[in-house]
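In this view, the complex is presented without one of its protein chains, the others remaining in place.
On to chain A.
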Amino acid sequence: MSNSRRLFLKGACIAVVGASGFTLARAKSTSATNVEPACKYALVHDETKCIGCDACSIACREVNQVPEGVDRLEIKREGPFGEYPNQQFHFTRISCQHCDDAPCVKVCPTGAAYKDPKTGIVCVDEWKCVGCQYCIAACPYQVRFINPVTKAADKCDFCKETRLKENSLPACVSACPTKALTFGDITDPQSQVVQVLKSTPSYRSKTDLGTRPKVFRIASQSGEIEL
């Protein structure tokens, strides 16, 4: 009787030591993958080339199965500026800015909102999301929404789960007829994104908040005020 109890205690001790050792080893190995050099995906929207045709948002909805009524990507139109018949419009891309220091990730209580360490893309783990909407409130760009189908927070993820898995460009980038969108790794000095950013003046939205957004914009002509 006492022998069996001793045996049980010994066995339990071994199991505990083994399990803790295994978790420690796993934690070390995962932290090792964190250190490995990551790429940082960024997007440039050339507003001088954008014609507001909505081909990007249509492609996005199709590829990512975004339900009607919510948008991962929207093109906001302003205008017309100028006098008829020489009028022009401005188009602004409304979508996730993939902040390097993302407020949505910071406020998420369950860890559903996270920044992918390999790509720098801000993503959502659907199954972890409890729908508290803290991220929606925290996002300074107001691009997050609750997906009516999955009931989880949703937004642009540069097609991480769809197009990037197939080694192709995000749906919006390949759909754009005027090549107004450039996508790539900003840590790679040879990438097209870096070349475009180096050769053309660009701006980012709400940089004063310190979120370090990774969607760059090339500004179209100034509005109605001419100096």
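The definition used in the following text is that contacts are C-beta pairs under 8 Å (C-beta built on N, C-alpha and C of every residue); 3 or more make two chains touch, one makes a residue touch a chain; residues count from 1.
Here is the rule we go by: contacts and distances are computed from a predicted model.
Missing chain, UniProt protein name, picked from "FAD-binding oxidoreductase", "Phosphonate ABC transporter, permease protein PhnE", "Glycosyltransferase RgtA/B/C/D-like domain-containing protein" or "Nitrite reductase": "Nitrite reductase". Although one chain is not drawn, the whole complex shows that of A:Gln65, A:Gln87 or A:Ser168 it is A:Gln87 that touches it. Checked against the full complex, the one of A:Ala19, A:Ile51 or A:Leu209 touching the unshown chain is A:Ile51. Only one of the listed residues, A:Lys10, A:Arg77 or A:Lys151, touches the absent chain: A:Arg77. Although one chain is not displayed, its contacts with chain A can still be listed: residues 51, 53-55, 58, 77, 79-80, 84-89, 177-179.
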